[in-house]
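Take this structure first; my questions come after.
A single protein chain has been omitted from the complex, and every remaining protein chain is retained in its original position.
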Amino acid sequence: MTTAATAEEIVDYDEALERYDPVMGLEVHVELNTATKMFCGCATGFGADPNTQVCPVCLGLPGALPVVNEKAVESAIRIGLALNCEIAEWCRFARKNYFYPDMPKNFQTSQYDEPIAFEGHLDVELSDGTTYRVAIERAHMEEDTGKSLHVGGATGRIHGADHSLVDYNRAGIPLIEIVTKPLTGAGERAPQVAKAYVGALRELLRALGVSDVKMEQGSLRCDANLSLRPKAAGDENQDDVPLGTRTETKNVNSLRSVERAIRYEITRHAAVLDKGEKIRQETRHWHEDTGVTTSGREKSDADDYRYFPEPDLVPVAPTRETVEHLRGTLPEAPGLRRKRLQSDWGYSDLEMRDVMNAGAVDLIEETVAAGATPAGARKWWTGELARRANVEVKSVEDFGVTPAHIAELDGLVRDGRLNDSMARQVLEGVIAGEGTPLEVADARGLELVQDDGALEAAVDKVIDANPDVAQKVRDGKVQAAGALIGQVMKEMKGQADAGKAREIILAKLT
Amino acid sequence: MSALSRDDVAHLAGLARIDLSDVELDRMVGELGVILESVAKVQEVAAEDIEPMSHPLPLTNVTRPDVVRPSLGAEAALSGAPQQEQQRFSVPRILDED
């Protein structure tokens, strides 16, 4: 059972969809961004030194007792409300018992048959303009586990390691697990629905301000369940076909992976079923690099978690007043807000989608508020910064560049002080921590030459040096001016306004 | 009410992560049988309409404010560790991914 396992057979995606109807179930774990853990007052900051954010409670020391974080319950209720869920009038925590070294008590304090929120839905928009309603089964509160470092063996993976080193800083961080009902009827759109759902959920959670929702840091994690069932004779009969055996793919930690993993599992299940074999009920591990899943642990009666009500905690019974108060704190639904902003900003659908994918809606809103044009704000956040974020596997907000910086940069370009390539250099400087755009431009001496005399001299010099090209322009081949502009810019060491250079060249030659 | 078999006890010991020896298993099958027979008495109570009671006191909504308290510190946290390395708890290799 290693990643090197022989590749499993798959069938063509379209073929698979001709014969089978995919049914998905998505389980998303969200780490809340509370200041403290779910059941103790330890800090939750990401990236602290190992075992420095721990106490008797989250280390599971003998005698320690949990106390529920008030803010975490509020966040859970707000998430539930935003997902159109019912909020329990009375619910308990339960212990999920199983042994694992990164779980200090060898039980996870979770919720079992009494989740805080249940029976909701989230409407997600698909690229074809249709909307799919994702039915939410439940959202419940629980705690995260510690993190293991596998030592020895070549890969740093669990297999082949000779021992592991555990850091419990993450143990006890509040998690909300959001579980969908079996999602049917998506057909060939299933992978897209999965991606759109997780994306919409991420947007919603960000708007609620309850989580950092950074999939790359694990504050949003997705497990994707999939099963196939034979396609019925007519769509109207499809719901009568019993569900097939499902597999649960873990480790699906980017939006793209969610889509790819579902797609892969559809093709793999179909290959197994085509051969008349049975799907093994198991967990699967997703491998981002190879784009395949591999077999994990088989589900068995070892999964007897022996849930029972957590006796160290008392029930959570939010009053209806509390729930209504929290409902009043919900932000504008992301879908509606998105439509409003798109119209305010005058973006095309495609542009808006780029903004969404870069996770830059809030940033652009702030940047525009700070004085940038919507076009300028979009250009920087979804262009240069998004590109860098992609390369460095970071979020756009991780570079230390603020909306105020971008607004200032945009202003400098609009005022004609910087051209595009200079502005890029300035941004480099801002990212490198050299100061604000203005400070960087000053320090690096970046400024467009505003003196038309110098520019005209350069133009004259270039025309003289390139009589053939100049003649072509005179003959009406205006596009040939480009070559001259390039020379002029070179002559001016980049510190000229290319538009202006073009103007002067054309004025002299036509 | 079924008596526990030796396999049942071995399975339970697995769930409870106790490596019982054969001698222990044999002995426990008998002892647990006696105890189970006795505690099965709870099943005599016809209890359709009785609400299970998990807490002695009817408290609800006990929470704490989301305010950071001091951590133990890594040294104290690791003070009881059978083995440690790189400021982490060193544990034997882990078989199964969860």
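We call the chains A and B, going by the order they appear; numbering starts again at 1 in every chain.
As a working rule, a residue touches a chain if its C-beta (ideal position, glycine included) is under 8 Å from a C-beta of that chain, and two chains touch if they have at least 3 such contacts.
In this section, contacts and distances are computed from a predicted model.
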Of the options "Glutamyl-tRNA(Gln) amidotransferase subunit A", "Monovalent cation/H+ antiporter subunit A", "Transketolase" or "Mannitol ABC transporter permease", which is the UniProt protein name for the chain that has been left out of view? "Glutamyl-tRNA(Gln) amidotransferase subunit A"
Missing chain -> touching shown chains A, B
Per the whole complex, from A:V67, A:A135 or A:A483 the residue touching the absent chain is A:V67
Which parts of chain B are in contact with the chain that was left out? 1, 4, 8-9, 12-13, 15-21, 24, 28, 31-32, 34-36, 38-45, 47, 50-57, 59, 62, 64, 72, 76-77, 79-83, 89, 91-96
Determine and list the chain A residues touching the chain excluded from the picture. 56, 59-68, 95, 97, 99, 101, 104-107, 162, 164, 166, 301, 304, 306-308, 311-314
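Simple rule for what comes next: only the chains that are shown with their structure count from here on.
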Distance from chain B to chain A - Cα centre to Cα centre, in angstrom: 37
Touching chain B in the complex, chain A uses residues 34-36, 40-43, 49-56, 59, 67-73, 90, 92, 99-102, 106, 145, 148-152, 158, 161-168, 250, 283, 285, 296-297, 301-302, 304, 306, 308-309, 311, 313-318
Report the residues of chain B in contact with chain A in the complex, numbered from low to high. 11, 14-15, 17, 54-55, 57, 59-69, 71-74, 77-78, 85-94, 96-98
